[in-house]
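Complex shown without one protein chain; remaining protein chains in place.
Entry: chain A
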Amino acid sequence: MALDIAVLVSVGRHPASARNRRAVLDARALELALNVPGANIHLIHAGDADEPALREYLGMGVERLSVLGVPAHADVLPVLVAHLKALRPALVLCGAAAEQGAGSGELPYRLAAALGMPIVPAVAGFELHGGRAQLAQALPRGRRRGVEAALPVLLSVDRAAPEPRQSAYARAQRGQIERIAVPAAPLWQPPGEEQPARKRPKRLKLISGSGAERMRAAQGAAASAGKGQLLVQPEPAAAAQAIYDYLLSEGILRG
């Protein structure tokens, strides 16, 4: 039996040109799905079926995109929940946050809650074995954590996932867009008064003191100056033990 994977995609926007495009995180989610052998991929979008940017997902090698016909900037949660409840996919893949609209990254969590599925964020890759998903979750500083969950599960994908493949134009034009009529959805309301984002200055650390003190602070020496532990001419074995103990006590190495 083929595995059903639903990939939820939204319309992205290029940060410099402000043109609509495929959303980078959603494209990564689709890339992960395309790499599952023998999967039955359901590409789903809730919004305007005539949006040309949606075809870019088809150009990645999917036959069909289902579009739930709600106006752009509608609250898409109810229609997506109803659609996915009927579809019953084993895996739902989303991006971590959309590039337009609220883009708060709350939709995947709300969907998971409504569908009763567990959700794992920041997924960088996964394998499926015997009804369970072995996930690699991206942690800061390039680390990865293994997380295991039983199917069905909802995964949100972040920048650590593999680069999406290019979108082929001919394929994008050939792909089908299936329009699905859904009950009217309420319009999404911005959570407050909307203003263009203002760049905020970074907090400055004020360091006072003599020039020498400020120089040392700029080099980070002030934080630890004078409180370090010093071993002079220890035996190499003792030195190694001291380093090992320090790394262990600070949790850098696990014993």
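Just so we're on the same page, a contact is a pair of C-beta atoms (placed from the backbone, for glycine too) under 8 Å apart; a residue touches a chain by one contact, two chains touch by 3 or more; residues count from 1.
In this text, contacts and distances are computed from a predicted model.
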| Quick one: the chain not pictured, UniProt calls it what, "ABC-2 type transport system permease protein", "Electron transfer flavoprotein alpha subunit apoprotein", "Xanthine dehydrogenase" or "Nitrite reductase [NAD(P)H]"? | "Electron transfer flavoprotein alpha subunit apoprotein"
| field | Listed residues A:A98, A:L128, A:A161 or A:V182, member touching the removed chain | value | A:A98
| task | Provide the residue numbers of chain A that touch the chain removed from this figure. | result | 12-13, 15, 96-106, 108-110, 112-113, 118-122, 134, 136-150, 158, 190-198, 200, 202-203, 215, 218-221, 223-225, 227-234, 236-237, 239-244, 246-247, 250-253, 255
